[in-house]
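Note that one protein chain of the assembly has been removed; the remaining protein chains are unaltered in position.
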Amino acid sequence: MSSRLINWFKFSSPATFYPLARKISVASAVIAVVLIAVGLYMSFFVAPTDYKQGEGYRIIFVHVPASWMSMFIYLVMAAWAAMGLVFNTRLSAMMAQALAPTGAMFAFISLWTGSFWGKPMWGTWWVWDARITSELILLFLYLGYMALRAAIDDPRRGDRASAILLLVGVVNIPIIYYSVQWWNTLHQGSTIKMNAETTMDETMLITMLIMTLGFWAYSIAVAMARVRTVILERERTASWVRELGLAGS
Amino acid sequence: MKARHKRLGIIVVGLAALGLAAFLVLNALEGNLSYFFSPTEVAEGKAPADHIFRLGGLVEQGSVTRDAGSLTVKFVVTDMAQSVNVAYSGILPDLFAEGQGVIAQGRMGPDNVFIAEEVLAKHDETYMPPEVADALEKSGKMGERHPGSKPL
Amino acid sequence: MTPGSTSPSLQIDRLCCVRGDRTLFHDLSFAVSGGELLHLKGHNGSGKTTLLRALAGLLLPESGEIRWQGENIRALREEYARHLLYLGHHNGIKGDLTAVENLRIAAILDGYALDEETAWRILAEIGLRGHEDLPTKHLSQGQKRRVALARLLANRATVWVLDEPFTALDVAAVQLLQDVIHRHVADGGIAIVTTHQEVAMIGANTRTIELGRRDA
Partner (left out) sequence: MLEPLYWIIRRDLTIAMRRRADVFTTLIFFVIVVSLFPLGIGPEPETLRQIAPGIVWVGALLASMLALEQIFSADHRDGTLEQMLLTPQPVSVLVVGKILAHWLVSGVPLVIMAPVLGLQYNLSADVLLVLMASLLLGTPALSLIGAIGAALTLGLRSGGVLLALLVLPLYIPVLIFGAGAVEATASGLGGQAHLSMLAAILVASLVLAPLATAAALRVAED
């Protein structure tokens, strides 16, 4: 029991996490490539045509997983931020920092693909309904987080200040998620529900889940690769980094 | 000790205030915060008389008529209880069809016809292949799965 | 000084502070108790101010603990603040308020009432007679510092953390401040002071710690 605990703390130190991150990154990258390739093949060639939307609906195989990831990554970042504030661990802030660009990218993809779907289906590129507006706010929160980090020179102040911003922004996540239930929005409700039958064809559902898992693997791979560079940059004066032969000169 | 009591007091006041906030939100959600109005609400006079608003509902089966030589379309939007006549001239979205959900933005004109300036199709959260849809249609289960058929 | 029988004590346990890339000090441990004056010395950039800010609870150390009466000041927070008086590089006075107003507001926020009469008396004692009712922005640097130092006379805190209190003061004021600090220590209080001038901080209970000595 106690040795387990020690192991955990061992990996919370950047020096021991650095090589581990590489292994995780490579493994996830392989998984991501496979899953996304399979997922895309299924979305274009295997999944049946929708009875109403025809072929245009296929964009949801990117749109829905991207939207989920954009919200989920934010929650993960906020959890790291809270951990960093409470335990004063350096690695948690680095993890949040490494995840941010990926989260912002998914928020952007979600809005972009949604817009492409909305034009033929709804008849408009953009509406200011609650779901779409709150997702846009999420994108702004990601950008604000990255801007705040970049503006603060002292890394420790940057960690803590941006962590507070992340925690403040968490309010937005349930608003995005429940907006379609709380208000009569143009955006449809959730197809995949926790407490009711899924109103989606099985093949479509499987395709979507494969894409989602692929996006997960992608996010992990990219975040781990990025956290390695963040660790090197932040720990450049530490002796273990110098021993790697990367710093200096 | 005293500081701890103080902190406890702050927490109690804070929780009470958050409760009040939740009550106010629920109170607000019962009001007219919706993105659109249903035909029933229009019939009850809840929609603004002299102002742009959004009307949401289903396009009634067999109600769509097109004027020859122009883009003007006339149809009826219904929520199964009440219905409103709509006139629109412009390009309709792909998903626009009889029995499908729509949201029209515009204002009430004379003769109680809703003059739409923009018509958007409201999609539901159901995805299935056409064969399945046909089968459901034949067995008469389509309505059950169609969330749009409940009053919006 | 403090109610209760135990003598006040401040323990610094394996403190480590980092600024940017630079570790200012690490594994710094010492203790100060009532009746002691701690004189911190060190060259520019040796971390004197950082240490004082950590002692005040403003700065979160990288690792290590600061304990007041055996409890971490991070956990005590306001309880510790009640016993603390910190004077940093900034005077902490508002230029738009008069000396009296500044002193009284500071007192109320510090948790005790200071009537106008006492405020006037204290300001006279610190050598600001005739300037008590002027917005402090019209005062000279030395006079502003005196307004800030007036808090030492008004406050009943046990731990004084003073960062370069002698800057901008004339000879008479330096003498006065030295007396005030020694009186505080003699009464059983703790004073932690940095100076880089050669000000005689010698007293019966003076200890000196020098930060950032590279010869070790």
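The first chain written gets the first letter, and so on, giving A, B and C; residue counts start at 1 in each chain.
To be clear about the criterion, contacts are C-beta pairs under 8 Å (C-beta built on N, C-alpha and C of every residue); 3 or more make two chains touch, one makes a residue touch a chain.
Since the model is a prediction, treat every value here as computed from it, not as a measurement.
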Left-out chain, listing which of the shown chains it touches: A, B, C
Contact residue for the chain not shown (choose from A:Val30, A:Ile164 or A:Leu244): A:Ile164
Residue among C:Cys16, C:Ala81 or C:Ala124 touching the omitted chain: C:Ala81
Residues belonging to chain C that touch the chain removed from view: 56-60, 78-79, 81-82, 84, 86, 88-97, 101, 105-106, 108-111, 135
On chain B, residues whose C-beta touches the chain left out of the figure: 3, 6-7, 9-10, 14, 17-18, 20-25, 27-33, 46-53
Residue ranges of chain A at the interface with the undisplayed chain: 85, 133, 137, 140-141, 143-144, 147-148, 151-152, 156-157, 160-161, 164-165, 167-169
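We adopt the following convention: only the chains that are shown with their structure count from here on.
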Chain centre separation (chain B, chain C; CA means) in Å: 65
Chain centre separation in whole Å, for chain C relative to chain A (CA means): 47
Chain A and chain B, separation of their C-alpha mean positions in angstrom: 31
Chain A - residues contacting chain C, complex: 88, 153-156, 236-237
Parts of chain B lying in touch with chain A, wherever the complex brings them together: 29, 33-36, 56, 91-97, 100, 103, 118-134, 145, 147, 152
Touching residues on chain A, where the partner in the complex is chain B: 48-54, 56-57, 60, 120-124, 127, 129-130, 182-186, 188-191, 199-201, 204
